[in-house]
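Written below as structure tokens is the structure these notes are about.
For this view, one protein chain was removed and the others were kept in their places.
Our next item is chain A:
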Amino acid sequence: MSLVHLANVCSHLQNASKARLGLTSIPSTNMLLTLSLALQTSGFLSSVTRGGLTPPRLDTLSSYVPEPVTQENVSTRRLWLGLKYYNNEAVLSEMSMISKPTKRIWMDADGLARIVRGKEAGFVKGLTKPGESMFVTTDKGILEARECVERRVGGMLLCRVL
């Protein structure tokens, strides 16, 4: 599981929200899909849709059924993400990696609890800015750090989002 795609996605989402895009696409991988869904449940994204090289129609975004993935079209699959804006500001404005492709960082629930409370743990800075979230990949799927603490699971730290 390479993190290179995730690094690109972090930068891309920042750029897209700075450019005030309503819809943007990222590569379609299982990790990026679960991360996007986690971002959506946290309220950072308005929609997550699987599609091809052209964006799905906006009016059918909620009832859209993606075409099945086959060997022919697998290389052209993209995830289409709807970005959110409120009060003339992007809801997702900053997104940066914590684990890097060359240096993964794992943390247990106790360490995550420190981070969630705004303290530093294992050279990872705490979540001190209002509304800052961190996403962790665990064996229960990709979760928000606060949920990890609640469910007492640890995992690999993916990215922090603001």
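To be clear about the criterion, contacts are C-beta pairs under 8 Å (C-beta built on N, C-alpha and C of every residue); 3 or more make two chains touch, one makes a residue touch a chain; residues count from 1.
Here is the rule we use: contacts and distances are computed from a predicted model.
Candidate names were "Dynactin subunit 5", "General transcription factor IIH subunit 4", "Small ribosomal subunit protein uS5m" or "Ciliogenesis and planar polarity effector 2", and the UniProt protein name of the unshown chain is "Small ribosomal subunit protein uS5m".
Considering the whole complex, the residue from A:S2, A:N30, A:T70 or A:N87 that touches the absent chain is A:N87.
Chain A residues in contact with the hidden partner, per the touch definition given at the top, are 42-44, 84-87, 89, 91, 128-132.
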